[in-house]
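Presented below is the structure to which this report refers.
Only a single protein chain was left out; the remaining protein chains are all shown in position.
The chains carry the letters A and B, assigned in the order they are written, with residues numbered from 1 in each.
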Amino acid sequence: MKFGIVVSEGPYTHQASDTAYHFVKAALAAGHEVPRVFFYHDGVNVGTRLSIPPQDERNIQKNWTALGQEHGIDLVICIAAAQRRGLLDENEASRQGKDANNIAEGFRISGLGQLIEMGIQTDRLMTFGD
Amino acid sequence: MSTLHTVNKSPFATTTLASCLNHALEGDAILLIEDGVYGGVVGTELAKALAAAKGVSLYVLSGDLTARGIDTARLVKGMKPIDYAGFVALATEHDRAQAWL
Partner (left out) sequence: MSEIKKFLYVNRKAPYGTIYALESLEVVLIGAAFDQDVSLAFLDDGVFQLLKKQDTAGIGVKNFSPTFRALGDYDVTKFYVEQESLTERGLTADDLMDITYEDEDDDYEEKPSIRVVNRDEMAAIMGDQDVVLSF
């Protein structure tokens, strides 16, 4: 079965991105497919490479990057939500005249259409938020 | 056709669990996750409503339960603790998932 995943809260403040991560791992372990995870609302903040959690804590961004790369998951950050919250890739930073970008490896920025498309193309859409 | 409902809020902070219960249909499942697991404990008003939900199966995510120091012995009768693999299985067994955020 194909699962589409929505993460709609930011890391550390809310448990949503952790629960989503464990769900995706369990789904893959059970032989299901997770073609895409869509990060919306404050969930876009999962995709910054600039977070530095304490050494003895999980690194939410790195966990997602690793899982995404290992299983070929499309980690999509919503562009509209990302622009509000200061999450940029190289293209967006240059297009908007900003002096830096902060997107982490394995994530990409794209439009809300990717969320709808995920709903159409997967068998189950799971939302993790608050 | 049935729905897997997930509730992630404590029923003492929001009306989310009550609202979910009010909209669950026969054959549906309710899974308590994150702070939602506080709603699975016996001895509260909500617990009575949960126990009275006819034809709705009740589950709780065990990792969230143990993280919060709640013993499964305190759960509402009939509520089953499951792990993430069980969560995935529930999602496949129902036709859709609805997150009560």
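Just so it is clear, a contact is a pair of C-beta atoms (placed from the backbone, for glycine too) under 8 Å apart; a residue touches a chain by one contact, two chains touch by 3 or more.
Treat the numbers as computed from the prediction; the structure is a model and nothing was measured.
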### Query
Thinking of the complex as a whole, which visible chains are touched by the chain that is not shown?
A, B
#### Entry: Touch with the omitted chain, as defined above, among B:Ile33, B:Leu50, B:Met79 or B:Ala97
B:Ala97
### Task
Consider the whole complex, including the chain that is not shown, and state which of A:Tyr40, A:Trp64 or A:Phe107 touches that chain.
A:Tyr40
### Task
May I ask which residue of A:Pro53, A:Gly86 or A:Gly111 touches the chain that does not appear here?
A:Gly111
### Query
So that we can see where the missing chain sits, which residues of chain B does it touch?
1-3, 15-16, 19, 22-25, 28, 96-101
### Task
Touching the hidden chain in the full complex, which residues of chain A are there? Just list them.
6, 8, 40-41, 80-81, 111-113, 115-117, 119-120, 125, 127, 129
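Simple rule for what comes next: only the chains that are shown with their structure count from here on.
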### Task
Starting from the mean Cα coordinates of chain A and chain B, work out the distance between those two points in Å.
26
### Query
Any idea which chain B residues touch chain A in the complex?
8-9, 33-35, 61, 63, 83-85, 87-89, 91-92, 96-97, 99, 101
### Message
Touching residues of chain A toward chain B in the complex: what are they?
### Response
1, 3, 8, 15-16, 19, 22-23, 25-27, 29-30, 32, 124-130
